[in-house]
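Removed: one protein chain of the complex. Kept in place: all other protein chains.
Labels run A, B, C, D, E, F and G following the written order; every chain starts at residue 1.
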Amino acid sequence: MTGQYEVTLAGFGGQGIMVAGQLLAYTGIKEGKNVVWLPSYGPEMRGGTAYCTVVISDKRIGSPIINNPTAACVFNRPSFDKFVPRVKPGGLVIVNSSLINTTTDRSDVTQILVPANQLALEAGNGKAANIAVLGAFVGATGLVNIDTVRRVIEEKLGKKKEILDVNLKVLDQGYNLALKYLGAKSRV
Amino acid sequence: MTGQYEVTLAGFGGQGIMVAGQLLAYTGIKEGKNVVWLPSYGPEMRGGTAYCTVVISDKRIGSPIINNPTAACVFNRPSFDKFVPRVKPGGLVIVNSSLINTTTDRSDVTQILVPANQLALEAGNGKAANIAVLGAFVGATGLVNIDTVRRVIEEKLGKKKEILDVNLKVLDQGYNLALKYLGAKSRV
Amino acid sequence: MSLDAMKATFTRPESLTDAVTHYCPGCTHGVIHRLVAESLDELGLRERTVGVAPVGCSVLAYNYFNCDFLESPHGRAPALATGFKRLRPDMIVFTYQGDGDLASIGMAEIVHAANRGEKFTTIFVNNAIYGMTGGQMAPTTLPGQVTTTSPRGRNVKEVGMPIRMVELLATLATPAYLERVSVHSPQQIIRAKAAIKRAFAYQEAGRCFSLIEVLSTCPTNWGKTPTEATQWLNENIIPYYPMRVFKTPPEAGNE
Amino acid sequence: MSLDAMKATFTRPESLTDAVTHYCPGCTHGVIHRLVAESLDELGLRERTVGVAPVGCSVLAYNYFNCDFLESPHGRAPALATGFKRLRPDMIVFTYQGDGDLASIGMAEIVHAANRGEKFTTIFVNNAIYGMTGGQMAPTTLPGQVTTTSPRGRNVKEVGMPIRMVELLATLATPAYLERVSVHSPQQIIRAKAAIKRAFAYQEAGRCFSLIEVLSTCPTNWGKTPTEATQWLNENIIPYYPMRVFKTPPEAGNE
Amino acid sequence: MPGVIIDKNHCKGCELCVKACPQKILSMSKEITLRGYFYAQMHDPSRCIGCRLCALTCPDVAITVHTNGQMYVLYDY
Amino acid sequence: MPGVIIDKNHCKGCELCVKACPQKILSMSKEITLRGYFYAQMHDPSRCIGCRLCALTCPDVAITVHTNGQMYVLYDY
Amino acid sequence: MEKVLMKGNEAIAEAALRAGATNYFCYPITPQTEVAEYLARRMPEVGGVFLQGESEVAVGNMLFGAAATGKRVFSSSSSPGVSLMQEAVSYMAGAQLPVVLVNIMRGGPGLGGILPAQSDYFQATKGGGHGDYKVLVLAPATIQEAVDLTMLAFHLADKYRNPVMVIGDGMIGQMMEPVEFPEKYIEPPLPPKTWAATGAKGRKPLILKSLFLDPIALEKNNIEIFKKYAKMEADEVRFELYKTSAKNRILLVSYGTMARICQTAIDELESQGISVGLFRPISLYPYPFNELRAEASRSHIETVLTIEMSMGQMLEDVQRVVGERKPVKFFGRTGGIVPSPEEVIEQIKQLLGKGK
Partner (left out) sequence: MEKVLMKGNEAIAEAALRAGATNYFCYPITPQTEVAEYLARRMPEVGGVFLQGESEVAVGNMLFGAAATGKRVFSSSSSPGVSLMQEAVSYMAGAQLPVVLVNIMRGGPGLGGILPAQSDYFQATKGGGHGDYKVLVLAPATIQEAVDLTMLAFHLADKYRNPVMVIGDGMIGQMMEPVEFPEKYIEPPLPPKTWAATGAKGRKPLILKSLFLDPIALEKNNIEIFKKYAKMEADEVRFELYKTSAKNRILLVSYGTMARICQTAIDELESQGISVGLFRPISLYPYPFNELRAEASRSHIETVLTIEMSMGQMLEDVQRVVGERKPVKFFGRTGGIVPSPEEVIEQIKQLLGKGK
């Protein structure tokens, strides 16, 4: 990948949005890229929507503020409504289909549906939904190497073995799901 | 009198310096003149020297700060040392000889010695020393009419009859003392 | 017959708006809001009441109460209330303050307002933590309690013991009504309601300054479920913060 | 044999400079300065002591004490002392504050410093008035007492009762040494000296926060002669401000 | 026969009412509200005694209590 | 025989020492100091008992007390 | 009405009362405490509210609460005390509350001294508090003007629903001059204060606040208050010219008491045949931008000399105004030292190459 890639992750507070974004950012650094992680902050985080934006670039990163990201990963309905329309044409939208029972009719973006909560619950830890989406995002974009993501997850979330295993499992599931989905199609 | 006249009154806190200056200022207004009364203020007033400057003028008064007044009325030794040298050449110095046992050797100013505390004590109220000096000042300068000063004193210090009488008495004594002193000499 | 058609025995007080609060699930700020609103309703004060919102999670209280409101700088609500009430003694004024707001930055303002005997009412919501800013230590934080600025638990050797505000205010010689209550169970909520209503009654009568300290939960920053939080409050906070009336004004007349 | 040749049984303490103070004749600030200085001398603390001057008549204290000094914003001396002592626990730190400085604008700072148990000593000079600014009402001004901002005498219905600081601070759960003394007679001066010296001894031992409230005269703004002032203090101030030990730290060990 | 109405829009699923109800007839739904909460519901309306303890406890004033007259007044409020 | 030295420079004429002296042997001079105060002086040195109450009371530390040994210790200080 | 001799602090207090500001909150501080002492006596006579607060922090916030009633309210203080009110001032500007604050400035920084200074110009005119806001600032040069501007201040505060400051150096507070109060104080009509908190009776509840968590709303509020500032800049500029003439090669810029001292210097120089003019800003915010620029631009002016009792604060505004048009020079004394007319004359003569 060349140039700059921006992704916004959004959902309810407590869905692991911020963590997923940070894991992506750490991965970027590991691969020697420039990264910026910018959270939404403040009281509205209580219950309301929480979101963060990750910018990954080969060049020096200018504005940390991204109104129109290359991609959006949305975990709940309010986030879907708020962020999907903002995605750049030609961009990517990853939808947590476990909680969002709708899809975008935008024809100028690639849309991938990931039953994240379901995958996570089946794997044995509802909290891992964010990792499933992260996997799908990496699969769809190839922005970073999935192995690097694994290493980062091992470093950052490796305390409890069982939890780690669940995370790595859903990561792969999300990743493969995205690859399967795109099939021949080149990555976005 | 034409133009502007400036007088500094100085002594220990408690010697009635401020009051004497204010009486003069009130008199000025009564006679339709422009006046400014500017006190020294602050902690150094405790015990230390207190002083105020009165500016009386027919014109609009500019600077309220007067470094070199036309006249100085000094009530104690520190004030004598501090202010006598500052008086304009050709100016006037009134010395409270009851507390100051020295005189200036400046030949370019008129000097009048007033045993103010003595006069006041004899008249029956040691606190009236300031009025004696005020009287002498008016006598020496004719800056304002002595009757106007009397009226002002009656208005401002007229509460207690006996005190008022003492004040008016020492006022006249100071006034006449100055007249006698100057004799033929024109007023300054 | 449908429920709606039946007689309603418990409904939303008129002094509360319909807004859904921004409070976290199970946060008892909401209960305390309701108790104040019910008191204003029952005493018929809403239309001449002005509330003063603090800086804290309840900063948005002005959106939830159906009366005029001022929004104060952090800790200064008693000063605003003083300024307002002195000019409009005919109106009812209350401040609604958290423990960081009142007991930390606002210590001087509450002590002096109480000591001057300002005739307003203060609802002091003590949840032993800074809620809005994300769980820092408050002057009221319990010994050993973990917060983001006391990660090893409050060390009383280093930062001293928790401050009991009503006890402190009770030493002032000026008449006042001071009581501590809690809202962690229905029984306590009923007692809390009585105290709050009594405080407003004293104010309406122009009797004295009144402050009701209400022990409250902060599930989010205590890291507990709402149910766990009420239990924790009961088992840990109440033993250090006794609930009782600390001061009442002398009988009208013999003041 | 000449007096100078004889043994001196009372001389100026080393911890005082030779400067003539700016205090009014008969102002007992001077006595209190001497008692602090004598205590530092007797405990041998001068060379490692830092004083914090308030804003008030004693703002120039730094000219009269023979030790390092900081000059604080009005009422904030306890905050300066906290900052200094936390970084240099090996040094001796004291604040010297008037009643306007400590009980009015500085209320929050002294309450919180005391509650944190900061290990410094506060000499609280209560003369029931704002001296330096020319005699305005203080939180400690007596009921009915005439000041330039209570020209008809303090009306407790309007501004409340005088604040008793040691009583207020004594409610805090954190250990401390708190005593109230007076300097209006030789006998009282002797007791005051003992209390002040004891406070510094506690600090040297790193035991606790200590505050000695010293009832003091302000002849100038009370409009009295120094002698009348000491009598007035005895007859009017002391009845409202009882002189005794309000709190002592637990015996070393069983803290 | 008394009963309660729980306002889905206000309920944040804190479960305090569930704990407060002496009849233990309140429980949490499996559905999630627009705000993302599992809301409270009554699973056995018939046993409600209209005591209002649930409503009293609800921090979000999501509960209103109704009765056709007969109700247990366990306390005055 | 004990006695006191009063420092004219420091004395502000407050008269507190005069009141404090049990022997009533202190009084104010008729002279005024440079600072404008009537200062304290001892009018009957012979009766001084060296008790230090005057010095203890002086707000301006203007008094030093001396003794050739014999002195009444009325209190410890 | 006949002239009375009054101390500036007392005249300001009396002026406020006559402008209908019968509500005053204060904390003592030299050199303005006489305002409080005067009102402690007068307020009960007029049935007003006098309250000494526990600190300037509290007083600033008592003003907030009091102003919320819609009644006229004010306070006075001096430099360090005014610093403690900055948070409250920022809040009141944000909540659009009218209040009048008098600052009788003393030497700084810190505790500094108690003698006259003009070193709070930045704080007053640029905003000592946080955020985007302005305070309307008036600077009297005489006690009579202090009276007139104080009364005006309350009108402007209500007109713009914004804090207004009257700033004077210690002399304005301490000196006595003859003053005249209008028999009856009349001012232009003002809109009813429908924004005041009077209880939600027969109307929706009303909120007086500066919190807008939604940035769109906060920006809207800021744009709204800056519309008012634009209006102030258009309508509320005040200044005075003294002996400006085509003969002048130097233009003095000075305000408050300092300007009077410049006047004395100008008169003296005139008697020596040297003609100099003075531009005296009376409103410091809004600053007489165009008016000063016009005066400075006159072809006969070679140098603009700014004179302040500070290390140079208004100087920055004068530099913005004059730009490269003319060299801008500065003379100032600080810490309570008041430049004498002689010093000013000396400065001018040096500029004219006539220095000793």
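Everything below uses one rule, namely that contacts are C-beta pairs under 8 Å (C-beta built on N, C-alpha and C of every residue); 3 or more make two chains touch, one makes a residue touch a chain.
A quick note: this is a predicted structure, and the numbers were derived from the prediction, not measured.
The chain that is not drawn here is touched, among residues G:Leu5, G:Val57, G:Ile172 or G:Ala200, by G:Val57.
Contact between subunit C and the unshown chain involves residues 55, 59, 71, 73-75, 100, 104-105, 107, 130, 132-134, 136-137, 139, 148-152, 159.
Touching residues on subunit A toward the chain that is not drawn are 22, 25-26, 29, 34-39, 41-43, 60-65, 67.
Where subunit D meets the chain that is not shown, the touching residues are 17, 46-50, 52-53, 59-60, 62, 65-73, 76, 79-88, 91, 108-109, 112.
Throughout what follows, only the chains that are shown with their structure count from here on.
Looking at subunit A and subunit F, no chain is in contact with each of them. Ranked by distance of CA centroids from subunit F, the top chain is A. Per-pair counts of C-beta contacts peak for the chains C-G. Spacing of subunit C relative to subunit F, judged by their CA centroids, is 60 angstrom. Separating the centre of subunit B from that of subunit G, both taken as means of CA atoms, is a distance of 35 Å. Residue positions 30, 51, 54-55, 57, 213 of subunit G are each in touch with at least two other chains. In subunit B, the residues touching two or more other chains are 43, 47.
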